[in-house]
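For this depiction, one protein chain was excluded, whereas all remaining protein chains were kept in their positions.
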Amino acid sequence: MEITMTVNGVAHKDDVEPRVLLADYLRTRLGLTGTHIGCDTTSCGVCTVLMDGTPVKSCTVFAVQADDTEITTVEGLKSADGLHPIQKAFKQEHGLQCGFCTPAMMLVGKALIEQNPDPDEDEVRWAISGNLCRCTGYVNIVKAIRAAAAESRGTADEGPALVDLTNEPSPTVSAPVG
Amino acid sequence: MTTTEQPRTSPEICGLGHSPRRIEDDRFIQGAGHYVDDIVLPGMLHMAILRSPVPHARIVSIDTSEATALPGVVAVVTGELMAQHNLAWMPTMSGDTQAVLATDKVRFQGQEVAAVIADTVYTAWDALELIDVDYEELPVLVDPRKSLEPDAVLIRDDKEGQTDNQCYHWESGDKGTTDRAFAEADRVVTLDTHYPRSHPAPLETCGCVADIDPATGHANIYMTSQAPHAHRTVFALVAGLPEEKIRIISPDIGGGFGNKVPVYPGYVVATAASLLLGHPVKWVESRSENLISTGFARDYHMHGELALRGDGRILGLRVNLISDNGAFFSDAQPTKFKAGLFHIVTGSYDYTAAHVVADGAYTNKAPGGVAYRCSFRVTEASYLIERLMESAALELDIDPAELRRRNFIKSEQFPYASPTGFVYDSGEYERALDVALDQVGYDDLRREQRERRDRGDETLLGIGIASFTEVVGAGNSRDFDILGLKMFDSAELRVHPTGKAILKLGVKSQGQGHETTYPQIVAEELGIPASHIRVEEGDTDTTPYGLGTYASRSTPVAGAATAMVARKLREKGRKIAAHLLEASEEDLDWEPGRFFVKGAKERGVTIQDVAFAAYTNFPEGMEPGFEGVHYYDPPNMTYPFGSYVAVVEVDTGTGKWRVRRMVAVDDCGVRINPMIVEGQIHGGLAEGFAMSNMQFITFDDSGNCIGSNFMDYLIPTAYETPRFELGATVTPSPHHPIGAKGVGESATVGSPAAYVNAVIDALSHLGVRNIDMPVLPHRVWQAIQEAKH
Partner (left out) sequence: MYPPKFDYAAPRSLDEALGLLSDRGEDVKVLAGGQSLIPMMKLRLASPAMLIDINRLPGLSEIAESDGYLRLGALVRHNDVGNSDLVSRRNPTMAAAAPWIADPIVRNRGTVCGALAHADPLGDWASVMLACDAEVVATSASGQRTIPMRDFITDVFTTALREDELLTEVRVPVSGSRTGGDYQTLERKVGDYATAAVATRLDLDEDGRIVGAGIALTSVCSINTKVTEAEALLIGQQPSTELFVEAAEIAARTATPQDDVRGPAEYKRDVVRVFTRRGLATSLELAQAG
């Protein structure tokens, strides 16, 4: 069946079997492997993507159902302006460990912040309760989403200066002596 | 160093005690992690496995003709075909054998029976439905106590000389001394409890892509492996492939927690299929397959007895346990210790008599016995002693905190020889407990508890303590091996001429942050900024041999190897620096990143100068280059400890309970990256909560697995998971090069008893003394009803 889908701003036209799951279509046909698959029962949520802005579990939507929709996956978070605030916040707050649930958590966080710019801890925990994480105990995921919300509101704490291993400090190599 | 002390290195160098953000996060937050299922190779085929729907049956026949005829199916593999290649059986990590594809019988529900290899994964699954297997069902054993009865049906009739369902008998400690201690006791407190079967259930399931080049016979096997080097050796032994032609590559791993330590039949079949078909073959298990067939954990039926004096001093401990090992004994654990390190069960307390008897039983359940976020059965041990302490406190009417204080091993007693043969390295147990009680406001909570009881509140308050001691970092090579492979680990450090470096390790991160923390160790020791060091792990062709990441080994063993190799290079660097500075080595001092002449601090060279000189201007006669490797054989295990206090509210109307507070004070020695340490503790506390509250696998009497998907195998969401309050003390390990102890598992080990003790504490005035995990609402309700009658 012929479908047209806009994924991360790019239109894709494809012929797919009706039984192909959206998660599978994104991963294998489009090579967008940031969307993961973790269960068979619509329980874990690691496959969550945004469909017309709303989080859905892409393992429980057929690709044909996404015909004529706009899909956002983790690969679509970064823009010409750089990383999305939610991405920066997840790194800053140590909101991830193995990284498997992270794309879904960030997308759910992004959708939440768009609806509720200042979610409290309870609201964040409730919003991500369709998504499992085995590594973090959720503590820093919650912090990251709230930090991203604050950043988006422009009220982020300046906080202490950060040490970021990926921003290389300049090494001091003096001239060899002797 | 304590957490409040300043790091020795500058933020630019970023050694121990700094909390730099993680290097690995840059790819994960962009969806650019690279997991096994993300791998696509040209000509790749897909494999799906047919599993037994019945738990115990003789296979009469397997008809694959319809499946083979389905368009898109390339091959259907059965045990018969595997047997032709001598691959129908494989060794387990415990020296038993396990069926790869069943030939004679199936011995658990979900056992691998056949595999389909097809052009798409959809076709492979379609074809599974077309395979017709005729099973002749046999009696089913789901209770290990029944399977040990004399007339029980024999599960392992494949094993020569096996006449019953016992897979091991093992003892530790001294029976005579222990019997005498019990004879002298004023009180004996007993506890019978089942630590239920659990499953690590990382969000990424297990899988592999096997790619064997038909022309050269070179095997590239991408797999979800926590121990790639050990797996390469196992593959060489199982498949008879020459080891130099096997390359195991473990890419990013979406959580392991022990699940990815064993070798599973799927890996072997996919590899055999690739060999036979000349195509890469991908196998990624579904969640259901993951839960019903791969490494379970726990499942210990424990009977514990504590001998006490009237004043609460412990005289001795006696434990009898039955381990439910499933159909194949495949505990991933040191060869010498059949019940893992369970004999750490004497806990944080000082007494001289203990005796542990363990019997392993075969049952018609999945094999496993993996160390699920645990150092080889330490979790079961810690739970038992901490639950016994709660029982003892209630029976003796001594406050549980006070009872612990009276029995703690004192800090001056370290190194402390335990009655079961461990030598605890260091500890300050009472300090950790004091910090925790102070942080939680213990006395106020006790007051609130009394008030609620007096008022007859429907919601009761409970406070539960666990003061655990772990044993991690296997091991020393005298005592610890897996399949004969000694449990050392390794680090290879190559410092390039410009002073940048690559560090290669035999361990494999599954989210623990190795790419960030190991560079910090090098930064501390060698002064090279952590940001200048890239970490490579998981590729057996490019990294030095090691036993892998599990049992909190990485920091204690590979972390030590990293410090040691950095020190080796520092010593070489000193010689080069002396050459550059035209001074004698003895006249040089070191500060992080720089050698200088004693008394003339301005006369110095940086480590970058030294690295450059190692390639451009080294002393005559010196071996060129600035590279090294170290294989670290630890002198002893490390013994992280801590005190946890859980505060719960129990709704006596429904039996549902929630955690109001969870204070966790951990002492894991020196903290490399406090942010990552805290993240590890958060995760462990959540998994401990999961086990105490909801997460378990059970079976009905017919051997059907209940817990075969995430609707039945319950994992807490952010909504149920408690909020955690962390505290820390720092007692360095005296024998570890940087004083670190390992922390990945402490909270899973220590926290379950705290949660359960809290529920028991809430209901203790009603006479409730035990509720087995998971403490489900109906179990709480039942305990209350039983206490009423």
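Note that the chains are named A and B in the order they appear, and that numbering of residues resets to 1 at the start of each chain.
Please note the rule applied: a residue touches a chain if its C-beta (ideal position, glycine included) is under 8 Å from a C-beta of that chain, and two chains touch if they have at least 3 such contacts.
The structure displayed is predicted, hence computed values, not measured ones.
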{"item": "Residue in contact with the excluded chain [from A:L30, A:I71, A:I86 or A:V108]", "value": "A:V108"}
{"item": "Hidden-chain contact residue, picked from the options A:N8, A:T48 or A:Q97", "value": "A:T48"}
{"item": "Of B:T9, B:Q226 or B:S288, the residue in touch with the unshown chain", "value": "B:S288"}
{"item": "In subunit B, positions touching the absent partner", "value": "121-122, 125-126, 129, 286, 288, 653-656, 694, 698, 706, 709, 711-712, 714-717, 719-720, 776-778, 781-782"}
{"item": "Touching residues on subunit A - with respect to the absent chain", "value": "1, 17-19, 21, 24, 40-43, 45, 48, 54-57, 59-62, 64-65, 67, 108, 126-131"}
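Definition applied: only the chains that are shown with their structure count from here on.
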{"item": "Geometric centre distance via CA averages, subunit B-subunit A, whole Å", "value": "28"}
{"item": "Residue numbers on subunit B that touch subunit A, as the complex places them", "value": "11-12, 14, 18-35, 37-38, 40, 122, 200-205, 252-255, 257, 286-288, 498-499, 510-513, 516, 519, 529-532, 579-582, 603, 605-606, 608-609, 612-613, 617, 675-676, 678-679, 682-687, 709-711, 715, 717-719, 721, 723-724"}
{"item": "Subunit A - residues contacting subunit B, complex", "value": "17, 19-20, 27-28, 31-41, 43-44, 46, 73-75, 77-78, 83, 87, 90-92, 94, 96-103, 106, 121, 124-126, 128-142, 161-169, 171-174, 176-178"}
